[in-house]
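Below: one structure in structure tokens.
With one protein chain removed, the remaining protein chains of the complex are shown where they sit.
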Amino acid sequence: MFAQQLVNGVLLGATYALFALGFTLMFGVLRVINLTYGFYFSAGAFIALFLTRQAGFGIWAALPVAAMGAGAVAVALDWLLLSRLRRVNAPELSSLMVTLGGVLALYSAATSILGPDIRRLPPDLVASDAFVLAGLRVTTAQLLILLATAVMVGALMALMRGTRLGLAIRAMAEKPDAAGLMGIDTGRLAALVSFISGCLAGAGGVLIGLNFNAIHPYMGEAMMLRGFVVIIVGGLGDIRGALIAGLLLGVIEVFTAGYVASGLKEAVAFAILVVVLWTRPSGLFGRAVVRRA
Amino acid sequence: MILLQTAGLTRRYAGLVAVDAVDMDIPAGGIHAVIGPNGAGKTTLFNLISGVVPPSAGTIRFAGSAVTSLLPHERARLGIARTFQNIRVFGAMTVLENVLTGLHAHLSATLPEIVARLGRFRREERAAVDRAKDALALVGLSARADARAAALSYGDQRRLEIARAMVAEPRLLLLDEPAAGMNPAETEALAALVRRIRGFGTTVLLVEHDMGFVMDLSDTVTVLNFGRRIFQGTPAEVRREPAVIEAYLGPKVAERLARREAATRAG
Partner (left out) sequence: MIIPPWLDDFLWTYQNLIHALGINGLLALSMYVVLAVGQLSLGQAAFMGLGAYSSALMTLKLKLPFFMVLPASCVVPVLFALAIGVPTLRLSGVYLAIATIGLGEVLRAVYLNVDYFGGALGLSGIPERAETWMIYGLLFAAVAILWLVGRSGVGRAMEAMREDETAAGVMGVNVGRYRMGALLASAVLAGLAGALGAHVSSFIGPNEYGFEPAVTILSYALLGGIGTPLAPVLGAWILTLLPELLRGFSDLRLVFNGVIIVLAVLFLPNGLLSWRMKRRGA
């Protein structure tokens, strides 16, 4: 029972980590608070839903296409809402408010177009077999989630560590002004970072949709709180931190649901957030306070 | 009498000691300067004295009482005022309103008095406007009282900051690079203004890069380098002090200068 819960928790946490990776990348590199991030998650899930239901895609084809579709949404929204604010060096609150408005508009529009109902991916999309290993039950969907997460995290690590693009991204995260001076086209780089973040969120959406077999417009909103918890606990822009914090959050949620009360699962992320913010008011990485002075 | 006294004052940032165990005594009255190469910790020292940044260690005493743990507004009430190196006027407000905010600590009308527009509130507000106008006259900005602060020229914004800091008649005025970006004529006018401020009995502590300005004006000069106080004395003493010359020009140049001076003296 305990081991089974642990496995379920780790698998859930893997998708949280995937979601938070893009968030931490966007937060850390672009230095804006983009609340529309959760919408990419919903967008990925709905694109996958369309591809598998209407266009006859299999999951292996639908996952990357949906992820890239969400990435494209991310680039478009970043350009529409934030590129102008970045150019004029607008205060932090402006980006927060503009994306807050964007979130309200996007979710309401999605709900009025797609309807608020919960939708499901085709039942035969993934084989419903489960593997039993040493008494632990793992479904094909869960294996798929683990595999996809591992591949994407590995690719992201390789990109950041081993390529010139990764170097440019890290330079921009460290010192945006200096990056501009070094001849890095920060506008194009911002678009690229948005695309990568959107892909990660979109993939997360498809995989969560698969795990719970439930897709609805507001699914990304529920993830945002978790995303904040993971990046505040794991550290801003810290990829390894996001991975660990994401896994931990998944495990804690599953254990809370299993051993305390299933209704409290939703409150776990918030409780962690409250404790962290109360003890470390500017987050665990203390940036907001030293904005000026 | 000592007006401001720091003991072991230290401020650390991640991996950097911006102000390192600084002991400094500033006597009441007169004009005093803090100098040092870029990054010596001068602005951090001002932030510590005005309470904008809490110290990592050490104490600050002002007019005989400990102020180390007081917040900026509490220190303002005790008579510590300042200007900022990167001008920080309230841009959307008028020039006069900017100066009026400098009196904030001295307004005592309560909310009911304000809402009812009682006599005390009206009298206090009228007196505040009169004082603010005097402060503007002091810095020569009377004609711009109703202009938006953001619309002022750079030099005028610097003068507005001085008026805003002076309106409450502080005991200690901290000027953070007041002459930065000014032409020689403006700098000269500023020097005259600082002397007039001294005449009011306000002690002036200033950070400035313009050495001519500092040496002409100051009664004492404190020299910082890498966050440490390396010297405190009169301008004449500072000019002769080898450690200061070394801090500014680097050890090699300082050594060459010393050798040349010795040679001239010998020859």
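For this structure, a couple of remarks:
Going in written order, the chains are labelled A and B, and every chain counts its residues from 1.
Keep in mind that, in the parts below, a contact is a pair of C-beta atoms (placed from the backbone, for glycine too) under 8 Å apart; a residue touches a chain by one contact, two chains touch by 3 or more.
Because the structure is a prediction, the values reported are computed rather than measured.
Annotation: of A:93, A:151, A:167 or A:260, A:93 touches the absent chain (contact as defined above).
Touch with the chain that is not drawn comes from one residue among B:50, B:157, B:218 or B:232, which is B:50. Among B:28, B:114, B:189 or B:230, the one in contact with the hidden chain is B:114.
Residues of chain B in touch with the missing chain: 50-52, 71-73, 76-77, 81-82, 84, 88, 90-94, 96-97, 100-107, 109, 111, 114-115, 117, 121-122, 125-126, 128-129, 164, 168. Seen across the whole complex, the unshown chain contacts chain A at 33, 81, 84-85, 92-94, 96-98, 100-106, 108-109, 112, 221, 225, 228, 263, 266-267, 270, 273-274, 277-278, 281-283, 288-289, 291-293.
By our rule, only the chains that are shown with their structure count from here on.
Centroid to centroid, with C-alpha atoms defining each point, chain A and chain B lie 48 Å apart.
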